[in-house]
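One chain of protein is taken out of this complex; the other chains stay put.
Order as written gives the chain letters A and B; numbering starts at 1 within each chain.
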Amino acid sequence: MLLNRDTSGRRWRIRPDGPGKVTGELEYLTDLSLPNMLIGRVLRSPHPHAYIRSVDVSKALALPGVHAALTAKDVPGLNRFGIARPDYPVFCEDRVRFIGDAVAAVAAESDELAELALAAIEVDYEPLPVVDDPERAILGDSPLLYEEGNVFHRNGYKFGDIEAGFAAAAHIVEETYSTPRQMHTYMETEGGLFVPGEDGRLTAYSPTQHGFMDRMQLSRILAKPEEDIRVVSSPIGGSFGGKDELNVQPYGALLALATGRPVKLHNSRWESVRAGLKRHPMKITMKTGVDAYGRLVAHRAYVIADKGPYSTLGAEVLNFATEHVVGPYRFKAVDVDTVSAFTNNGMSGEFRGFGGNQAIFALEGQLDRLAALLGMDPWELRRRNLRRAEDPGPLGQPISVTGGAGQVWASLEGSALWRRRSEPPASAPSAPWLKRGIGAAYVMHAAGLGVGIPDPAGGRLQLRGDGKIEAFFGYEEFGQGLIASLMQMLIEMFGFAERDIVITIGDTDVVPDSGSTTASRATSMMWQSLRRLRGPFAGKLLEAASRALALPAETLAIGEDGIRGAKDGRLLLSYAALAGAAGQPIAAQTHFSYPTSPVDRVGAHYMYSYSAVAVEVEVNTLTGRVHVVDQYHAVAAGPVVNPQGYLGQIEGGSSMALGFALTEDAVMSGGHYLTKNLDTYLVPTIVEQNGAVTVDAIEELPEGDEHGPRGLGELGSVGLAPAIAEAVYQATGKRASKLPIDPALLQEPIRFN
Amino acid sequence: MIERAPISADPSAKLNINVNGREAVLDVPPSKRLLHVLREDLGLTGTKRSCEMGRCGACMVLVDGKAVNSCLAMAYQCEGKSVTTIEGLSEGGLTPVQQCFLEEGGYQCGYCTPGMVVSVTAMLANDPSPSDADIEEALSGNLCRCTGYGGIWRAVKKAIELKKEQTG
Partner (left out) sequence: MAHSHEALLRSPYVWHPICAREAWHLKQEIDAGAVFVAGGTLLRTQWEAGLVTFPAHLIDLSGIADMTGIGRSDEDGRGWRIGALATLAECRSHPGLAADFPLVKEAARVIAAPAVRNLATIGGNVLSRTGDMATALLALDAELLWLNDAGTHSEPLSAWLDREREGISGAPGLLLAILPSAFLGVSMISKTRRFCAFHKAGRREAFIPPVVNVALNVAFDEGGAVADIRIAAGGGTMIPARLAAAEALTLGRVPDAALLAALHAAVNEEYAPKPDPFVGEAYRRMTAANLVAAALWKAGSDARASGEEGEPCC
């Protein structure tokens, strides 16, 4: 189904959080303030790598209006954080390893005073050699970030006889691909308000992707029981993975407890760029062989990732890349070797696509190069190697069966955009230096955290005393439309009216732990939860109504505004009346885990979504600049829960891929950012995005499928970049293996005849 | 010799400003940015802080009817002027532009949305039937990271259509 407002009909709904957003009434957590509040600021290292000889905050503390100046010795609990491995220092004790490292933090009566206090802190550094190249970092003669060495994590796998495969190949392509240090660039920078309570509790109003994870980590840092900490974490002005780890929370919490006053932090964009996560830059070398028919006979991949100084989810990202370098293709032999290296560069971490973007850019580049060598249509080459629905996953693991791979292949093959390749252009280009080309790419992308990683899910429904149906989930709204999707499911799966429903998320005091809002998992897990809750919760409502109305439960139905006659739909009992009659709360709760593959390989995934992307570009050979003219996305991710949200995820995700391909790179030199704000770090504007985007949402799943809607949040951010690279090749005959594409590569001296 | 005309640099000078139709006299430093005057002194947090160098448009407001990045404008530059924020635009209920953003899904996280709505409002006030090129130019200073601008395009087109229907 081509997805748009018209084809969605009544399912195209206004988001419940929409009015507050278009009027500016919605208060983000960084909009909050309290009368007595202090402003917190963090002192960060000026050096990418140095020993700290001493830190002296006494002059800062002596300033009037400065209420706290904290360093490592003021951390009562664990002076570290990190979701997977807590190795990220809250405050560095004796060594800094990147320019975002925190050394001290202050709370003062104004931002100006706080800045002054930072300037008054005396830190004596002894600079160390800077490790800024991941490839050199893992050689024997590199300076070390850690005594154990600069290798952070390795992974790999192999099957088949790779050498025999290459020996039998008719064509072999060997290429090295590089991808940029992409910045999430959420419009709302990190921040929040931290409020100590009179009861000794602390409330952190601060965006995150998993409130309970923040609460656990803050508990560990503050040496304070989790129950004494409340994390309020939505709404959020964008995250994309970038607010998954703690950022300002440790400082806000420590300063609030130290001063006994509310403390607000809100990073400037400069500080956000300096300290925030980025996508892992990767260099991927692939050698891939095909036989004369086009069968993939051998595929070797070596991936090196620039980790920066601390773990974040870098190991998981590398594992994900390891899993995704083979894609939806059948290979005879595969040999994958991956490594993530510590450096003194910026902090890499989780980011929408999670290592898949880099891996798939390289893999799809190989397929296109091989097709050219074979003289074969690149889409036909993919067809000849495409996985079947029942095939195991990339690591040989059982995965949920869908026909997605074949479905998106066929959709793209039949699309008007792709068919245009073989037709003469409708009109001549407006100038002789403009060249057009069409390319396509394939994406098979996993969701969920994978084998061996706790991946809980669940939620709760409750009939409130006032007759509202309240849904409690521990997920976060950072723009993706989670609240809207939950609302739509409650309406469509239960029959409630929107006015019957109250949604509560993002507050650890009242919501259950539904796991994290990451890895394209939240909508799937809400759907699963409601499917599990439907029977029990509806049953309890009908049972109570049956008692109250003295009618058999089977004659009653859940409906808008209350319980209705099953046959005539007449309203018999409002929800408010039902709540009153029931006397006791009616509620149902579910708790389960994201489905995993029955293998013991850590990180292997079970649920996959598929997409195929075609794109037409126009290259201006005078300047080498590329403009995206038209996009077609075929997406197989199960039923469309929320049409507007689905479309928005694909359009928005592909915009990030467009930036990844053409303009975005957080450039570093010697461990320092050269791109410090949005004047030089360039996300796409509306001008880059004036082309058409068509989305074909393929909903069909095999009969008996129990998993329902698949992950969608990351899928759209992957395929456009390799498709652009191929379209550029078709336009100019030039292969771009490094992103963002360097215009100098595509530029040609103008010729006149 | 030139005559000495009144050159004023009175540090105790107050800022006289009309915000959303209401006169205000504020004791703020003359170089304080309008963004912070609005957010901190007036509690109008619909105007968002993001890049603070005029590159993203999240802090867009109308000054005497024209779109201005409030992170660039200093208090003294607004002396005697009328500022309209997103709150001011919304005072009489949703405007047609806001209604179109709502219906077409021209937002996701919503953080860029107030600035985007302000820029679209300024554009349509200046020209009720802008071309695609005009729209691109008018919104080129408003970054959105979530939508890929798809919903924004649809919302703007719809708003133009509505305007045509109303006047046509």
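By our rule, a residue touches a chain if its C-beta (ideal position, glycine included) is under 8 Å from a C-beta of that chain, and two chains touch if they have at least 3 such contacts.
Small disclaimer: the values here were computed from a predicted structure and weren't measured.
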Of A:Leu2, A:Leu34, A:Ala119 or A:Val602, the one touching the omitted chain in the full complex: A:Ala119
Hidden partner chain, touching residue among A:Ser427, A:Gln584 or A:Asn753: A:Asn753
Touching residues on subunit B - with respect to the absent chain: 2, 4-9, 11, 29-33, 52-55, 57, 60, 63, 66-69, 71-74, 76-77, 119, 122-123, 136-138, 140-142
Subunit A residues that touch the omitted chain in the full complex: 63, 112-113, 115-116, 119, 270, 431, 433, 621-625, 627, 663, 667, 669, 674, 676-677, 679-680, 682, 684-688, 743-744, 747, 749-750, 752-753
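To be clear about the criterion, only the chains that are shown with their structure count from here on.
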Touching residues on subunit B, where the partner in the complex is subunit A: 39-40, 43, 45-53, 55-56, 58, 85-87, 89-90, 94, 98, 101-114, 117, 132, 135-136, 139-154
Residue ranges of subunit A touching subunit B (in the complex, touch as defined): 5, 12, 14-15, 17-28, 30-31, 33, 184-189, 235-238, 240, 266, 268-269, 478-481, 644, 647-648, 651-656, 658, 677-679, 683-687, 689-690, 693
